[in-house]
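Complex shown without one protein chain; remaining protein chains in place.
We call the chains A and B, going by the order they appear; numbering starts again at 1 in every chain.
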Amino acid sequence: MSSLNEAPQIGRFDGIKNKLMQREKLTDTAFLLTITITLFFTIYALAVIFLGDKGFGKVQMFFNLFNENAALIVIACGLSIVMVTGSIDISVGGSTALICTSCIVGLNKYGFNFLTSLLLALAIGLAFGILQGLLIAYLEIQPFIVTLAGMFLGRGLVALIEVNQVQVANPAFEKLSGARIEIPFLGDYNKKGIFLQSKLEYGVIVALIIVVLIFFLLRKTSLGRSFYAVGGNPQSALMLGINVKRTRFMAHVLCGLLAGIGGFLYLFHTRSGSVQQATGLEMDAISASIIGGTLLTGGVGNIFGTLFGVLTGGTVLLIVTAIGSQDPWWPQITRAAMLCFFIILQSVICSRKRNKSE
Amino acid sequence: MATHDNTINHARSASIIRSIVKHNIFIPCAFLILLLLINIFINPGFLKVSMGTDSNGHPVLIGNLINILSNATELVILAIGMTLVTASSKGQDISVGATLAISGGVVMRVLCGNETQPSSLHAPIIVALLLGCLAGMACGAFNGILVSRFKIQPMIATLILFTAGRSIASMAMGGLKPKAVSSFGYYGNFIPGFPIPTPILITVLVIIITMLVLKFTNLGLYTRAVGVNAKASSLNGLNPSLIKFLTFVVLGLCVGIAGFVQSSRVQTVNPFTIVPSIEMDVILAVALGGNSLGGGKFNMTGSIIGAYTIQTLTSMLMTLNVNTNAVPVFKAAIIVILVVIQAPIVKAFFSALMADLKSKNNRGKGDDTYVVVE
Partner (left out) sequence: MQNAVLRMRGIYKSFPGVRALQNVDFRLCEGEIHALMGENGAGKSTLIKVLTGVYVKESGEINLKGLDKPVTIKSPQEAQKLGISTVYQEITLCPNLTVAENMFIGRTDELIVNWKKRIEKTNVILSSLGIPAKATQQLSSCSIAVQQMVAIARAVDMECKVLILDEPTSSLDDQEVSKLFSLMRDLRDRGVGIIFVTHFLDQVYEVCDKITVLRNGELVGEYLIRDLPRVELVSKMLGKELGDLSSLHNETACDIARQQEIVIEANELSSDSGIKPFNFKTCKGEVTGFAGLLGSGRSECVRAIFGADHVTGGEIKIHGESVRITSPLKAMKKGIGYLSEDRKRDGIIGDLSVRENMILALQVMRGFFKPFSKAQAQAFADEYIKILGIKTASADTPISSLSGGNQQKVILARWLLTHPDYLILDEPTRGIDIGTKVDIQKLVLKLAEEGMSITFISSEIEEMLRTCSRLIVMRDLNIVGEIKGEDMTQDRIMHTIAGGATTHGDS
């Protein structure tokens, strides 16, 4: 029960939800998803209207949003999975840095090709996932501590491999990573009035396929539903006959695998590696999940929400860069402020709900 | 165990050993001694402390031990605050490195203004110290509000400043990296003519104040009560939110002092590289001190010894020519081992093993037969 002065607001909130639920029976997950998608399109539309001259009017800008964020999309998918099970992984930035540097060293010095470096990336990601998963799921150690250690381990290992910043010097790989898909019929006229077709990186296709796959996994498979069950109430899940430990473990392994793929996409896009690379990536991924409606407490979340969370975050950053000064600190501060805002929003919504149900 | 006498002797020595092993500062002390032994093995002259002179001809104490004691200052001060935060909020503040950069940045900005190489200080040092502490406390208050008012897990809440903090520090310094005049360096190095490094004195002062606070206020009892059972505490008239918030502010104050010492030590603050991965060291110190990272009871002495142990480890790795950026690898490994040892499951496994060994003699009683699964 809520206090009297709060009641009307909750009523309004309910009204919206009820309306949505009448049209199609919406679960919490779907309700939050609707909000996220609306939010993204509103923000983007506002950017196009008010900042059209800064590039937002261009079709390529929209595609760049995907090009820049392909890796993040994949990594955020992984984080959404662990967050749905009520866990967390803040090692993804560290593992990404490790993947980039070690792949580059492999490509440059040890004759790796595209395939072997991909395998190496996946192996590193999986190793992180499996190790962290074992500690978190089977030894029940706080996920935060474990993955914090993972994060420092990842960055520390980078320094052991190569202290300096490195660039890919492997022609075959560079050619592959430079390839683009030209989108038919879409494009912009440049200043000289020449039509430029919009270009999309291959990584984006991979990312989108993964989003669809993960969506399917979470929605339709036993494993996917188990993630939700474990996140919603681990005790109950155990009583329902779900192997909670294995489910948690699988979530971390999946997250590790996705971090591996994401790390490789990151490398594919940036072609460089350093100790400080991908700093704050974990926070971007977490905030994308949160913006996308994944609850920090677990049990609620939607992969498409996460996708739109990434895009929303990306758009806000673009807007900040477009209007802001050139000071180097603004992007990071904006990201943090955004995360802060959505965490508080979520906390407020959750506590309201709890009040209502009591 | 051949004879009866033997058994008794065994039992007695076993119980002495057990009481030593069970003592709550056993782990950090044992670890510290182990590290010192390794160090002595690597460098037989490790423990030597001698009188030397600095570049200005003033007498100073020189030696590895002095360096460790001096360099551990920031860590010890932060560990004190982190212990309280861990106990009350069942989580850790991972933003201490970033907020330390902020308070260090504020100190530098206050002292140097907009100049990169000021010939004199722009403000009295005490003002800089106060403002630095204020900045640290503001950050602590921010984290504290997120945790206590909005009920966000401490590590998620502090993730915000963990990421943004160093950028905020850079902003606070206006993007400059000024170098303060050398007199500001007294607090992080030596006061001319006085042979003991100032940071050691500051540490001692902070430790004494902490002990006095714990003795003459109820901070310790309240923090533990809230950490163990917040609901019950609130029915006993405590305000758990307020106490959690307070511990974060106290940590903020610690960050402020540590930031002041650090910026005085290096005399120039690069917000992006200052105290790299210190949050890891601090958490490690707290864990090593025998504190459960899951909150509840705490052991301040253990944390302090833990901090010195970590500093010894760091300096040992430096001696072995490990790259600064690679040091976290070892610490990450140690913290994983520590939390594995601390993990209730592992503990239960070993205590079950122990119980098996001596189950025949022990017949406990009590009517609570249920193991509470939480």
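Keep this in mind: a contact is a pair of C-beta atoms (placed from the backbone, for glycine too) under 8 Å apart; a residue touches a chain by one contact, two chains touch by 3 or more.
A quick note: this is a predicted structure, and the numbers were derived from the prediction, not measured.
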Chains in view that touch the one left out, judged over the entire complex: A, B
Contact with the hidden chain (one of B:235, B:320 or B:357): B:235
Absent-chain contact - pick from B:90, B:224, B:265 or B:331: B:224
Residues belonging to chain B that touch the chain removed from view: 215-219, 221-222, 224-225, 228-229, 231-239, 296-297, 351-352, 355, 362, 364-372
Those residues of chain A which, in the complete complex, touch the missing chain: 1-4, 25, 27-28, 220-223, 225-226, 228-229, 231-233, 235-243, 299-300, 357-358
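One rule holds in what follows: only the chains that are shown with their structure count from here on.
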Chain B residues touching chain A - in the complex, by the definition given at the top: 91-92, 94, 146, 150-153, 155-157, 159-164, 166-168, 170-171, 175, 272, 277, 279-280, 283, 293-294, 323-333, 335-336, 339-340, 343-346, 373
Touching residues on chain A, where the partner in the complex is chain B: 88, 90, 135, 138-142, 144-146, 148-150, 152-153, 155-160, 163, 235, 275-276, 279-280, 282-283, 286, 296, 327-330, 332-333, 335-337, 339-340, 343-344, 347-348, 351
